[in-house]
Each structure stands twice: as C-alpha cells, then as structure tokens.
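I have a structure here, written as structure tokens, and I will follow up with some questions on it.
Left out: one protein chain. Kept in place: all the others.
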Amino acid sequence: MNKKRTLTYREAISEALVQGMEADSNVFIMGCGVDDEGGIFGTTQDAFKRFGGARVMDAPLAENAIAGIGVGAAVTGMRPVIVHARNDFLLLAMDQIVNHASKWNFMSGGKLDCPLVIRAIVGRGWGQGAQHSQSLQALFSHIPGIKVMLPATAYDAKGLLLSSLRDNQTVISIEHRLLYETKDSVPVEPYFVPFGKGTLKRKGADLTIVAFSFMVKEAMDAAHRLAEEGIEVEIIDPRCSSPLDMDLILESVQKTCRLLVADTGWSSYGISAEVCTRVYGQLFDRLKAPIRRVALPDVPTPCASNLEKEYYPGVDALVDACHILLDNGREGNTTEKLLPAEHARFQGPF
Amino acid sequence: MNKKRTLTYREAISEALVQGMEADSNVFIMGCGVDDEGGIFGTTQDAFKRFGGARVMDAPLAENAIAGIGVGAAVTGMRPVIVHARNDFLLLAMDQIVNHASKWNFMSGGKLDCPLVIRAIVGRGWGQGAQHSQSLQALFSHIPGIKVMLPATAYDAKGLLLSSLRDNQTVISIEHRLLYETKDSVPVEPYFVPFGKGTLKRKGADLTIVAFSFMVKEAMDAAHRLAEEGIEVEIIDPRCSSPLDMDLILESVQKTCRLLVADTGWSSYGISAEVCTRVYGQLFDRLKAPIRRVALPDVPTPCASNLEKEYYPGVDALVDACHILLDNGREGNTTEKLLPAEHARFQGPF
Amino acid sequence: MIDHQWAEKAYTLLVTIRKTEEAIASEYKNQEMRCPVHLSIGQEAIAVGVSMCLGNEDIVFSNHRCHSHYLAKGGNLNAMIAELYGKSTGCVKGLGGSMHLMDDEVGMLGASSIVGGSIPLAVGAGLTLKMREKPHVAVTFFGDGASEEGVFHESMNFAALKKLPVVFVCENNFTATSSPLSSRRPMDNIFRHGEVFGIPGTSVDGNDVVAVYEATRDAVQRIRKGEGPSLIEGKTFRMLKHVGPEIDTSSGVRTQEEWNRWQEKCPVKKFEELCLNEDLLSARETEKIQKRIEMKIDRAFELAKSDPVAQWI
Partner (left out) sequence: MIDHQWAEKAYTLLVTIRKTEEAIASEYKNQEMRCPVHLSIGQEAIAVGVSMCLGNEDIVFSNHRCHSHYLAKGGNLNAMIAELYGKSTGCVKGLGGSMHLMDDEVGMLGASSIVGGSIPLAVGAGLTLKMREKPHVAVTFFGDGASEEGVFHESMNFAALKKLPVVFVCENNFTATSSPLSSRRPMDNIFRHGEVFGIPGTSVDGNDVVAVYEATRDAVQRIRKGEGPSLIEGKTFRMLKHVGPEIDTSSGVRTQEEWNRWQEKCPVKKFEELCLNEDLLSARETEKIQKRIEMKIDRAFELAKSDPVAQWI
C-alpha cells in the first residue's frame, strides 16, 4: 500500500470511477460531455478510454429526463452515475431527484432500491455569474431519502465516491471546482469512506470550526493564521450534510465550547443553520458564545471580479469570526481581504 | 368598513385575486384548471367568471415553461399569477424559479423587475402520499431574490396576496390545503399585509411559539390546552419565511426566554433551523432552555391513515414540547394522539 | 392469433379490471379506502391490449391512474385492495396507496402521481434491458396531459437516440382533470410526437382491445428487430370523474350525450360481443369468468378489511 502517493481531487474522482466500474459492471456514466477530451474537468476521460462509449455515454441536454432515466435504470438494477458540470443544472432535474429518486424506495414499500449517483460541481471565480456558481446543497439536504456528500479533499472524493457506488440510496455529490487541483495522498487501492462519518482535520482546544467543501481548505488556512497568534482551532469536516455526523461535532464542541460553521452556500436557510440548531440543542449549557456562521451573503453571484472578491467570505472572514467568538464583542480586523490561491489562480473559462 | 364579515381562506384568496385584477389590468392568472368548475379549490372561479378566459387562462401541463412564460411576461410589464394545485409540482419549475425569476432583476443590473406570483398548495390528509403532500418552503426560502409567504389565516391570505400583486419581486405563496375552509374576519375592501411583518397571534408570558402556516392553527389549539394548566403561550406567526420578521420574534423571546418553532415541512434543514439559529445568535444569554422544533420526521409521507396520523406532529407534540421547554427534562405525556379537525374532516379526494 | 385462449385471457383481464373498479367505486363511500382513487372504467382496453404482448420480464411504469395497468400486467389483486385500505399486506405495504401500485414479481415497477413523471423511468428500464442485452421491453403508460410535459419529449429523444426497447403508450381521454385537450394543445395528434425523433406512432381506437394489441405487437416486433421505440396513442374516455367514484357527465366541456356515446363504445362490452359473435367464447364461459372474478374480488375486499394496518418500514 503506497500511502504516500498524491493525486489531485480531479484525479482521485477519475480513479474512483474507474475502480468502481471495474468492480461492478452495473456502474455506468452518463452526462453531457463525459466522453469528450475535457471529460468533465478530467474526471471521466479515463473511464471513457477504459470502458468506451457503451458505459461512459454522452447525453442530450435534458436534465430531468436524464435523471429519470437514471432512476429507471437504478431501480432495475444498474448503478448509473450522472454528471453535471454545474450543480445549477440540477434545478432542471429537481422533479426526478425529489419526487422520484428520493421516494421510489419508500413508495415501493422498500422493495426497490434506487442506487443512483449524481455528481454536480459548484463553480466559482472568473465571473461565472449568477447561474453558474450556486452551491445548492441545502436544497438536497432537506430531502429525506437521499444522501448528500461534499468531499473536500482528494482522499475523501475517492473514498466517498466509491462508497456511493455501493450504496443503495441515491447520492448527490456536490464537488467544488476550486478543489479540483488540490492534492492529497490517496491510496491506490479502493477504499470506502463511510457516509455520515466526519473527519477531524485539525486538533485544537480553543474553538471548533465545522466546515464543508471548499470552506475546509479556507478553515485550514485560517487556523494556520490563528495559530501564529496562539489560537488553536479544531476543524471538523462532516464530509456529508445528510447524514450528518453529529457525534463528531458534539464531541469537539463539548471540548472547545465555541463553534463556527462555514459553508459555501447562501447563509439564510442554508446547511449551516441545521448544524447550529442541532449543536445548540445538544450543548446549550456548554456553549460559551453564540455560534457564528460564515457563508455567502443572500444575493446572487456578481460577475465583476472586484465584487466576486467581496462576495466570497474567506480566510479573513473566518479569522474575524474566530476572534469574535473568542472575545465576544471584539470587532473584526480591517486588513485587506485576500482571495484564496485557488480562486485567484482560476481562469475558467467555464 | 364591515370588519365583522367572515370569509374562508379559500374565499379570501378568491376575493384578493378579483380585487387585484380589478385594480391592475396587468394582473392575470395562469394554471392547469384555473378556469374549471373547481377553480383550484374555489379560488379562481370568481376571477374567471368576472374576467373571462383571456385573463384567467387554463394552461398545459408544462410547469417549467409556464413558470418561464410567467417570467417573460413579468419582465415585460405584466403581473402573472401562476397557480399549482400542489407545491410538489413546483419541483418541475425550479429552473425557471431559481435560475431565472429570482435572478433576472440582478442579472439585468436592476433594470428589469420580475413581479411574478406563484401560488402553490400543500396537500395533507386522505392518503395523498409522498408526491402530493410535501411542504417545500425551505427550498424557496434559501434562494435570494424571491419572497416566500405562508398565510395561515383568511385575513393574511387576502392581505398578503394583494401585497404580492403590487410587489416587484417574485413571490412564492405556499398555501395549506387544510386551512382552506378555516374562517376569519376579512375586510371587504382591499388591504395590504406587508412582507416581512409577522403578527402576534396570542399574548403569553411563559414561552413563545413561532409557527408557520397550518402549524399556527395547531399552536393556537395547543395554547388553549396549555392555558387550562395555567401555562400562557405567546404565539407569533411570521407570515413570511423570506423576509423573516426577526424583530417581532426577538421581542417575544426576549420576554419569554423560551422558544418553540413549528413548521409544516421536514425538520432537518427546514425553515425552523434558520429561525432557531437566528434567535440563538441574538438571544444567546436570555434563553432559559434549548429551543425546540416541531416539524415533520425526515421521511416521505405515508399513505395509510394510521401512519399519516403518526406522521404529522400536532397539538400533542406541541404540548409535549412546551412541557419539556418549561421543565427541562420532563417527559412527554402519553395521551392518545389526536388529529386536528381539519385533517380528520378532510376527505380529498385530491 | 385471436384464439380461444387469447380471448379468455383478454376477457378475464378486462372483466377483472372493470369489476374491481366497480367494487372500489361502490365500497368507496364507506370511507375505509382513505386515499384518492383515479379509476379507469372505460379505459381498460389499453392496459389489457398492451399487456397481452408482455411477459413477467417485461417492465411497466404507470401514472396516477394505475389500477388497470397493475391488474393487466398480472399484479396481485389481494395486495392491491389491501393497499387501498392502507394495510401492511398492501402491494407497497400501505405506504403508497392507489396512485403507487407496484408488483415487482410481474414487472410492474411502480407508478408516479407526478404527471409525466414515470415516462423517463421506463426509458431508464429500457436502457438496463439494452445494456444487459435482454430480449424484453419496457412500457410507460401516461395520459394526454403528460404529453405536454417536456420530459416526454426529452425521453423520446433519448430512447430513439439509443434505440431502446421502449413502448410509449398514451391513453388519450381528451382530458386532464377537467381541462379539455383543446385548451392545452393546438392539435389532437399525440401519436405524431415521436416522428421528429424517428419514432413511429399509431393512433388506435383505445376501446378496442384487439387494435391496441396489434399496435403493441407491431411495436414489440420493431424492438426485436433492433429498430427502437414506438409510440401508441389509444383514444378513449373515462366514464368516472377524474378522481373518485362518481360518474362524470359534466366536468369541463363534457355532456351527457358524449358520455352516452362512449358508453355505447364500452371496451368490455365491445370485446364480449366480438367473442360471442366470433364464437371465441360462449355465453356460459363469459358468465363463468365473471362469477369467478366476482368471487375473487369479494375475497380480496374481505381479506383487505381484516388485514393488519400498515407499519413503518
């Protein structure tokens, strides 16, 4: 076992798909552009080369039907993986995801499973604008009968995706475009990250950050900066919003008594609210300060890059929020806001 | 002004539509069955009789296009009202609602408004099952650029609907089928309930219930029962989830220091979580007990009536939750669960 | 092809559906079947004509009006009635009710109450069959209303593109709830909707079980030759209200005269007459079949009523 091998998030997804398809001939991939040279930012090309167009098939632009075809194939024994270059396109498929995929098992009295995997990517940066950079995990997390995974590292991307290919429920994988080139050590052989099990990213006694998706990276950077001030942050990545690993979160907050929740979606009615509500409910007496949320302001994404920079809360917002948490009332500092390297580097075009 | 006149919720909606159409010739209604004898449970028939098929038009079964046609008509100056017999059908129109209606104003640099009203009804009872009884306000409340109203009385139904017909943003009206026959005193003349202003339904010093939609009725009944035990519950109906009247909620909780949030949707990642999170964030030090939520368990709606009865939390669940809130730790009582009269009476068929 | 055996089976199915629906309609007033029922009286021939071409390995998906599809495909009668009564012995354990009948043992894989919702599901099942190189077919039943939904067009495009073994069957009763077809679409030509994808379409008398059977047989033959999907439109009429047990002579643009005209075209009566006239079945045989079915239905209701209530899964 070569634990030292590193892969990018992109490569890890690609490897998971190839290994999943090798292990189970029922797995196949469908989506607009999965067979082209780009291969959904390099995640489906290897599978296409290996298994050909019969198992890695280009699809028409018909998101609702494709989702429904996925459901139909899944309840008859296949394991379809549907891929969308942006999770915004899932809005066209909500009927099949929410009214059908999430309910067919229940409505069949438990007799039919719907093992469908839907991969969809959150866009960010390079002025993609309001319709190509939403982060819609809250919509799916609210729906019973489906799972929602938000891998933040290459390791988790591979392990969760392999798990999804063995799971009997529909899984929505919300991947983040800015993570695609990030690297992590990734075992060669298949492994399975369980759903509903978070991971402790960093130990620290002063406060806990529960971060999802790209915000895990931002939180790690914030923790680094805070460590220089002597503040030790504990970071938890739940990896899935549904099911949510409350045990791990509670264990940490029990210790630190202070919590910050960071999400890539809009703040109001976002997934951060559920985490906050559950923690308050369980650790009401232990918390030393109100929980803080760092998430998107409740407006659509602007295109202009100066506004994009203001729009996305990052390390600075996290550091400020931590200061406030530790010293109830202390104002945020006023250093110039920095973009994460992934965003600054990102040039699209699409 | 005849303040004493009472109307049903259904009649109040109907009257609002007629008055809104009288006041503004740009208002028109579209939807499957709006012109038939049923008239969407009696809410569009008067308008049809009065204004005819040119302004109250039947529509094909094509939810996404109809929503988009609404957007196109709205940004060119009309005020379309689209009606759906079930909010579950909005899942087919999510692309136009979320990607277009909510963003066209922003994406036009503020130059075009999208004054679209979408009425959609929550079904409940008589075994309507998993696909006809969802309560999807959480999905819409998360989206910036649209408003979400949840009228709980005939008075509010008329006043909010009339406001929506003058508002320049898209408004999603989530109505509850079990409220349709409930009565309230409703002024004859047009009046306007402002968005983002809740209403104090009942004064009480012991605890606050923030309830939405049909849960307002249940909360009133629970308060009644609790009053017999000497417990005085304050009830707030925010009337809209977006924008949300935090001032009113905070004022009440500031006083009672105890809060229960009741919603008709699923609990996890539902709108109750946002209310909880905001209240905790503002009144962290005043709260005397963890906030409790009463909402749907995280499973699809079962058909069988015995399971339906178990599925929907009602007066009993609210009363239990209040007891727990007031006496941290006290177990819920074990009286047999009762269905609200509206549910028990309801016979569908559809 | 239409021999005694065929006639016996088709007649049995037609009568089973008709009498089951009638029994539901008559029992419904007791308010023990606590779910909306969309009955198929008047439309039985489409379900039966199609299903006469199918075996247990062939797959069917259906819509809110699924009783006929379920029974024609061979779904268990007792489990269906129990489902309507919300019992744990129901075909989906009481969780689904009338709109979500399913019997996986005979390839009836469920019904969606979202109009158009199960059309792509059948296409997905067709994809499974094709990927696994099975000789079977997948059928989707839907109404004229569903043909307005975008997903119908998207699904046909995909099925044609991949030449999938799918038969699209539209039960055109000219009505969606009480909205007439003419207020929802400019032309009454649903069977032509696949042409642009190269999907051949036929419009048949939906009250003629033999015509429906023949159209389906042709569609299945095309599939066997690898020619891909077909679209069949059966023109028919529902005798009862959109939902519930009452006769419908007035909703939307309907008239008593129209209702009477369709009553004349009753698919069960029509086929019975054919059988008697052509000596396919004797009057004694039809009576015997009817009696047997009545007993079965009575028994199903009895069982359902005394079965245990539903439980969470």
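Chains here go by letter, A, B and C, matching the order in which they are written, and residues are numbered from 1 within each.
The rule is simple: contacts are C-beta pairs under 8 Å (C-beta built on N, C-alpha and C of every residue); 3 or more make two chains touch, one makes a residue touch a chain.
None of the values given here were measured: they were computed from a predicted structure.
For the omitted chain, the shown partners it touches in the full complex are A, B, C. The chain not shown here is touched by just one of A:E22, A:D36, A:E229 or A:D327, and that residue is A:D36. When the omitted chain is restored, the residue from C:R18, C:K73, C:H100 or C:R184 that touches it is C:R184.
Between the chain not shown and the residues A:A62, A:M107 or A:I172, the one that touches is A:A62. If you put the hidden chain back, the residue from B:G72, B:P187 or B:P297 that touches it is B:G72.
For chain A, the residues touching the absent chain in the complete assembly are 32-33, 35-38, 58-65, 88-89, 92, 126-132, 299, 302-307, 310, 347-350.
Listed for chain C, the residues touching the missing chain in the whole complex are 148-154, 157, 160-161, 183-187, 189, 192-193, 195-198.
Against the chain not displayed here, chain B makes contact via residues 28, 54, 59-60, 62, 64-78, 80, 95-96, 99-100, 104, 106-112.
Convention: only the chains that are shown with their structure count from here on.
The greatest centre-to-centre gap from chain A, using C-alpha centroids, is found for C.
At the centre of the protein atoms shown, by the Cα-centroid criterion, sits B.
Annotation: 42 Å between the Cα-based centres of chain A and chain C. Computed from the mean C-alpha positions, the centre of chain A lies at a distance of 31 Å from the centre of chain B. Rounded to whole angstrom, the centroid-to-centroid distance between chain B and chain C, based on C-alpha atoms, equals 36 Å.
Counting partners per residue, chain C has 90, 94-96, 100, 112, 114, 117, 150 as the residues that reach two or more other chains.
Counting partner chains per residue, chain B has residues 64, 88, 92, 129-131, 299, 302 touching two or more of them.
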